[in-house]
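One protein chain is absent from this view; the other protein chains keep their places.
And then subunit A:
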Amino acid sequence: MMEKMVFGRYIPGDSFVHRLDPRSKLIFVFIFIAAVFLANSTLSYALLLAFTLLSILASKVRIGFLIGGLKPVMFLIAFTFLLHIFFTKEGDLLFELGFLKIYEEGLRQGIYISVRFLVLVLMTSLLTLTTSPISITDGLEVLLNPLKKVKFPVHELALMMSISLRFIPTLMDETDKILKAQLARGSDISSGTMKERVQAVVPLLVPLFVSAFKRAEDLAIAMEVRGYRGGEGRTRYRQLKWDWRDTTALLILLAVIIALWFLRG
């Protein structure tokens, strides 16, 4: 189950998309999300879908893997599709079976909304699949840098995010250990009534929190000893490099948007 999950996962690789600078990928996805709402005709939706598929090809992520991992979302898309088909009663009647009536406009809207939803999910998943969380953090930090002028704590937030990411596996291991320790003491969170299960989680969370606070304190001291005193006067070890790929990617996106504009109905 967890293995197949695509959301928020990063799969290292060496493709055109993987090599893009996180900044250009973030800008790309943001603009793309806005551009999706430009589409309103069959041709424009077809263009969006084709462009998304091409992007997936360029990332060398297997489409089967992507679709398989997005199963829960697929259900949601199918559901919205059906909702539109059954409840929009405009245009010509296409099909009738007892009380079930499907109209042309319903089918069209159903397909449009599903495609819109699908390309949004695919593109954002592609971003996280091809960019390590730490690169995304770096990219965001640099992109949000202007907000420092209005005293928005960009550096602090980025550091918080990167430290949280770094500690996720550590805390997962710890949860596992505590779980086993509590199991050995006869606690059981996988059976019993809802209330019993919730109660059984408490002895799991309390030690986890205690140890997380202890870790946070140790880490703060270790950081201070290593000279950390906020973002002022700090240099960066992780350098971001904007090269021809990034410019190309954004130019292609621009071309797609112009095409979308002309294909609008």
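Basically, a residue touches a chain if its C-beta (ideal position, glycine included) is under 8 Å from a C-beta of that chain, and two chains touch if they have at least 3 such contacts; residues count from 1.
The rule is simple: contacts and distances are computed from a predicted model.
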item: Chain not present in the shown complex, as UniProt names it (candidates "Electron transfer flavoprotein", "Energy-coupling factor ABC transporter ATP-binding protein", "Xanthine dehydrogenase" or "Lactate utilization protein"); value: "Energy-coupling factor ABC transporter ATP-binding protein"
item: Option from A:134, A:157, A:204 or A:257 whose C-beta touches the chain left out; value: A:134
item: Contact with the hidden chain (one of A:64, A:169, A:186 or A:265); value: A:169
item: Missing-chain contacts mapped onto subunit A; value: 134, 162-163, 165-166, 169-170, 173, 214-215, 218-219, 221-229, 233-239
